[in-house]
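Dumping the structure here so I can ask a few things about it.
With one protein chain removed, the remaining protein chains of the complex are shown where they sit.
Order of writing sets the labels: A, B, C and D. Residues in every chain begin at 1.
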Amino acid sequence: MSLYLILIPFVSSLILLLARPAASRSIALAASLANLAITLFAFSGFNGDGSFNHEFSVPWVSSAGIHFRLGLDGISLLMVLLSNLLAPLIILSSGGEKYHPEARYFGLLLMMLGALNGVFMALDGLLFYVFYELALIPIYFICAIWGGDNRIRVTLKFFIYTFAGSLFMLVALIYMYLQTPGTHSFLWEDLVSVQLSNGAAWWVALAFFLAFAVKMPIFPFHTWQPDTYTTAPTGGTMLLAGIMLKMGTYGVIRWMIPLAPEALHDLSPIFISLAVFGIVYASIIAIKQTDLKRLIAYSSIAHVGLIAAGIFAWNKVGVQGSLLQMLNHGINVVGLFYVVEVLERRLGTRSLSEMGGIAKSAPNFAALFMIIMLGAVAVPLTNGFPGEFLLLNGVWNYNPWLGALAGLTIIFGAVYMLRAYGLVMFGKPNDSTLHFEDINIREWVVLGAVALMVLVFGFFPQWILNITDGSVNRILSVVQF
Amino acid sequence: MLKAVPIEYFVYLCTLLFVIGVFGVLTRRNAIVVLMCIELMLNAVNLLLAAFSTYLSDAQGQILVFFIMVVAAAEAAVGLGILVMIYRNTKSTDISLLDQLRN
Amino acid sequence: MKALLILFVTAIVVLFAGLSAKRQTLVLLALGGVLIALGATVSDLFVGDTTGWNEMYATMFRFDSYALAFGAVILLTTALLFGLSGWGFRHLSDTLGDNYGLILFSICGAFCMFSFTNMIMLFLGIEILSIPLYVLAGSRRDNLASNEAALKYFLMGSFATGILLFGITLVYGSCGTFDLQGIASAVQSGRATGNMFSIGILLIVAGLSFKVSAVPFHFWAPDVYSGSPNMITAFMATVVKTAGFAAFYRLFSTAFVDSGEVWNVAIAAIAALTMTLANTTALFQKDFKRMMAYSSISHAGYLLLAILVAGQTGAASAILLYTLAYSIATVCAFAVYMTVAEQNADGSFSAFNGLSKKEPLLAAVMAISVLSLAGIPPTVGFFGKYFLFTAAFEAYPWLIVLAVINSAISIYYYFKVIIAMYFTSDENAYTVSVPVAFRWVMLVGILLIGLLTVSPDTILGLIP
Amino acid sequence: MQSLLPLIPFLPLLGFLINGIFGRKYFSKTTVGLVGSAPLLVSFLLSLAAFNQVATSGPISFSLYQFLAVDSLQVPFGFLIDQLSVWMMLIVTGVGFLIHVYSIGYMHDDDGMWRFFAYLNLFIFSMLLLVMGDNFLMLFFGWEGVGLCSYLLIGFWYTNVEFGKAARKAFIMNRIGDLGLLLGIFLIYKTFGSIQYAQVFGQLGTLEIGAGVVTTICLLLFVGAIGKSAQIPLYTWLPDAMAGPTPVSALIHAATMVTAGIYLIARCNGLYSLSPDALHMVAIVGLATSLFAAFIGLRQNDIKKVLAYSTVSQLGLMFLALGMGAYSSAMFHVTTHAFFKALLFLGAGSVIHALGGEQDIRNMGGLRKALPITFWIFLIGTFAISGFPLLSGFFSKDEIFAHVYDHGGTSWWALASFGGLLTAVYMCRLLYVTFFGDFRGTEDQKHHLHESPAVMTIPLIILAGLSVVGGLLNLPHFLHIEPASWMAHWFAGNGVTGASVIPMGEIGIDASTEWMLMGIATAVALAVIAVSYVLYSKPANLPVEDAELSGLSKLFANKFYVDEIYDALFVNPTARLSKMLHYYADVWGLDGVVNGVGKGVMELGGYFRRLQNGNIEYYLLGMVAGIMLLLLSVFV
Partner (left out) sequence: MTLALFLTLAVISVITALLVVLSRNPIHSVLYLILTFFTIAGLYIMLNAQFLAVVHIIVYSGAIMVLFLFVMMLLNLNKDTEPQKSIYWKVGGGLAAGMLLVTLVGAMRGGIELQASATPDSNVGLVENLGKVLFTDFVVPFEIAGILFLAAMVGAVLVGKRDLKL
């Protein structure tokens, strides 16, 4: 079953890229919905005790102990759910003339989806790495082909930066691999059971951190992110912010901490401090941004900083919160970027100073934007809240001062999001916004679905937490520091 | 005779000849002379091989000398061919002038 | 051994056929010969050699699985290149047969280079490989760049031969034999320990470094690569490099494996310097072929990592996989480059502008090749790098870190061509037509890259 | 019966959904009004039933589902209806219903009426969650929810940029408080291992907790209360919040939401009682706010702004009561304040409605004749808040003063009473300037002056009645009229932990002193009413233009320049910091480093590139040099 989650996107991606059929969007949508169906089907008979379900394992390079091994525990399942839940939305929300030729765009998108699923399911270190990098290629192409100003320079920087970061992870993985007894192995369990000396663990942890910190990104490794998010076409931005950055956070939970727990005792204060500082830093910067997309990009740094801080706190509340927030941040950020897309499509600009008064002409849009915005601001009973609550609680439990500092996010978050919302929606309409067309059916579906998820997951976070509960217990019990 | 001349002398002599060859390669601009200097280097090697061969009472070294001669001849033929070809195009065998290919 | 004979016979046949036969016939003859040789090699590799020749000539060369595997790699590469040659050699008329003949002779030399058990064979192999190449580099006789390439290659190559020979001589003086096993046992028994021996080894390192174009003996490569005809450049970048490393590794994993303290530092330094210099210099190149030259130098830097741990399990397999991946990708890249650049008379990156719209498949082939060269997962190029790094990791972690940083740097120049093909709007008014043979070669190449990605094991298992 | 109780919050939510989804396209204004108001009535009736049940069989608690369960952090979506919460429910739904009805008339001409009612219903839902939740997280839900609704309603007329800013200000200042509350909740969880009221308060007697921890918890919660209930230093949003439609001001910014802070502290009285330091802090902040806001109120000319500062001041008074440990007195004042302040706001709304949106009292005057009902109602409200004998405010304020006298001493009592005096002054000023004298508005306005329709006046009359008799709820003991201290007794009933929800406050002063205090208060109130009539009903004593003010008056009129100070201290520096961080730290600094690494590599390549100069002599020299370097390794 887990194999299909990768095969379906890859095969349909190849079809789209090679045959370039006209109905590319429908094919892509069908493939992504099939994936979503499989994901939901994977819930049936799912064993939530933290073991790996639906395992698929064949030796890949048997002489070197590399396996093509996939499996789903709760954490993976959640991430797979995230990517497959968002993929249909992203497919629905992008495409069209701006993405010519469409077949190529959707082909790349599906390739990305397959790779992401692979990242989230891989239980072999090298396989994880391979998928991790594979995901980078389609998104690079998407951003560089259909991006905006400066796309070539910006995306190349993005690619090299993230690639360089993850190469250090490769070095760390190889090191771990060489420490496994007997004929070496990359299997997760084998890597986890390696006992490292303190010094070695430091290096391994730092190497992993570099890879994931760039990917997420965490202050001060974030500078590629605002430019890339801004430049990328919105479909690409959604993929980047909605799913791809979760590769980093997921990687920390699944790989970094379990592999090098010995060092985390010493290093996690540094990591958390960076993450928390990044929250405040990015939030403050977001306050005065004039480009809506860039604003959301900075807000994403803040949010992901909180997620990372929760993980590094490494207590159950924090980790569960981070997992919950990964899903919800993905949903929200996709919604927000889609809002930007809707605005940009109609107004031809993302500049906040050229907007205003849109609520008047587009009440439906305003309402859905409001709901999504509230989710992002983490108002209770929207999906943003429970995760943020748990995360802040987790960080607070780790260190109250850091928790309080991280808590500033709820203030700054309100400041910049409300400012943005106000500048877009409120005030007197200007010439261009006066006749702003309200959203059409497709936009309704996407924004409505996001808004619905915002509310449903806001009211019932425990549904999500139940998925990951057993796995978090297991991974916390495996790794203690 | 073997006792009279220490092997070191041969080594130093050949090294000296070899280095003179290198010196020539570095300082001459005429391609043909450079090629001759390379032949000088090869000859230094040949002499050293022969010396080792004799001092070790082992024929292999002298066998290699043959092969080096073979190669030297072949290289000379090909190299001079190339030189002539270039001369036809540039009317010169000055290696300093050949710097069209560069960064 | 069989392959060597087949190649030699093919070379003779092609030479004579070149006097009268048609272009098509020649291509088929040469390609057929190579394919037969490839078949013989592969069957020897998997079925085993029953002729007994191996034992008969074991003091000079031995076609063990190592040699056969590398033989298969270069024959495969050559076959692909010959597939391109029908169009690639279209400018040649009366010298076509000579060109094929020389290439085939050159491969004969390569076969000596990775099967030798005696340094005399190594020396001869190198010369047989090189001398035809000096000529081939200058085979566009009316072209000054080609002439210059030939002379530079020849002069520096001869000079390097001198250095190599001096080294061999000194080693011979220390050990009293050219036989690899003999040298190894001399080292083991402590007979060969003096400084003369060390200098000999280091001079051999220098000589071989020249052949594999490692810094600071690399200077010839960019100029010769860019000056030579495209087909020959592709041949040099793939077959010659593979043969050079096969010989390098064979020598150092048998004869000098126990005198590592002499050459480890030297080769580590060369490797570090090679990677860094080549990758940073490549950043500035505007010409695709020159970029490929620096890329090939940088790959030499990575491959030297395996030499450093010569003799260790997996090192040979790593070189094999790496060179195979590198060769296929390079051939594919050159195939695309040739179609684009030769029809456009422009070899710079901007020649590729907008290629993805004109010929999406051509662009895709180039993209995949370049990604593989850059070592980006899941292309086989990544596995090549991975196994190299893993092999050398425990002994030289810092070198691996440097290699990793360099891999990141290399993205910048590799992606220039991708950027041109995919992200730059098309300002060229030319049209590109892809010869049929090229399509087949690219198809085979890409399929091979795919297959190797799925199962690198098949290659890794060739050398036990 | 019990199965119907969840309907209390969810009916308004349903109203919100129906109006929000269908209101714009499908409903007439009347339908919108009905859909909006009817759930409130049902909820109110159900709350009455709940009241009855609590009275007969004690607190009710039930839970709908498990909201969060991580480790020991078990949070049900649960409700607790005890004496305290049912009282708040009654206020919220009761006063809320009246205001809804009033709004049918008030908002009838507004296109966004569907939106208005939807938001109001959402507010009621949130407020009910706040008071009905059985744990701190539920409280927080409501807490933020009401903040959100406040934001939506303040910015209801969103085309006005200033209103939008006011809304944002309200939300953000609330959020500052919310952070405190949130951290308080974290600390509670860490200390007690739970955030459910029953378990937290149940452990108070048994668990050994350091005084520092309790004080910290209390202060953090108090930060939340400060934000929500507009106390120093986070009060500035409330006057600005008057940008919203007047019923909103009545409901949210006077009667219900702003009292959430009082509710929170009353709810946690067990905790606060363990921490005298925290109580002291609460008292100080309350008293300071009470006086501060009253001073500002003296010189405001916007009818709603006066009421707003009055609200802040009254809230301060309530906190003062809380700080004195008089929790039930505070709740008593919450109740009466809900009556008369809602009344005043709605009355002001009626005035504004009649004048077509005019809010400046300098342009009013003499409205007594044109708006008789409104006038009488406003009069009752003003007298009630000023402490006119036997009206509701009289009793509730008196009780608080008595506690202050008892626990704080004479100086505290004097200051608090002075605040009461100021309240009477500016309220009477408002009343007289607005309704007496001659009309000072335009002819056009004069022409259109009309009394509000019945749908608006009837709720006013009901509220007026409540403002008059509200005092009966908690008559002081020394009057010996039964039921004396009914409300205090009600709150002292056994809660879910088995102990009193709010223990009976003890007043340790004898009856004669109480009589004396009451007498002084009465005398002061009556004197103020009389003196200010003389002062303010004369045209000569009308408020002057802002520019002509000087000295303290100017200070008061400009609200002590607090907004300006905040701008200079916090808002502008943050904005500047934002830009500076962006340009200097992010783009120039960090990104510069990243780009610099790239440039460095390029530069290195630039040097290496020059080696390849095309000249074979250099190449050969390079090779020789390389050989020498290799050979040097022999010497190493």
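The working rule: a contact is a pair of C-beta atoms (placed from the backbone, for glycine too) under 8 Å apart; a residue touches a chain by one contact, two chains touch by 3 or more.
All values reported here derive from a predicted model rather than from experimental measurement.
The chain not shown here is in contact, across the full complex, with B, C, D. The set of subunit C residues touching the chain not shown comprises 8, 15, 57, 59-61, 93-95, 98-99, 101-102, 105-106, 108-109, 112, 118, 120-121, 124-125, 127-128, 131-132, 134-135, 138-139, 141-142, 150, 173-176, 186, 191-192, 194-199.
By the touch rule set out above, subunit D reaches the unshown chain at residues 617, 621, 624-625, 627-628, 631-632, 634-635. Residues of subunit B that touch the chain left out of the display are 1-2, 4-5, 7-9, 11-13, 15-17, 19-24, 26-30, 32-33, 35-37, 39-40, 43, 46-47, 50-60, 62-63, 65-67, 69-78, 80-85, 87, 93-94, 96.
Basically, only the chains that are shown with their structure count from here on.
Inter-chain spacing, taken between the CA centroids of subunit C and subunit D, is 78 Å.
Taking each chain's centre as the average of its CA atoms, subunit A and subunit D sit 37 Å apart. Contacts with at least two other chains are made by residues 151-152, 155, 159, 222-223, 281, 284, 409 of subunit C. Annotation for subunit A: residues touching 2 or more other chains are 160. Considering their complex, residues 601-602, 604-606, 608-609, 611-612, 614, 616, 618-620, 622-623, 625-627, 629-631, 633-634, 636 of subunit D touch subunit C. Contact residues on subunit C toward subunit B in their complex (touch as defined above): 120, 123-124, 127, 131, 134-135, 138, 141-142, 144-145, 147-152, 154-155, 158-159, 161-162, 165-166, 168-170, 172-173, 176-178, 196, 222-224, 226-227, 281, 284-285, 290. Contact residues on subunit C toward subunit A in their complex (touch as defined above): 314, 317, 364, 371, 376-378, 382-383, 386-387, 389-390, 393-394, 397, 400-401, 404-405, 407-409, 411-412, 415, 419, 422-424, 455-457, 460-461.
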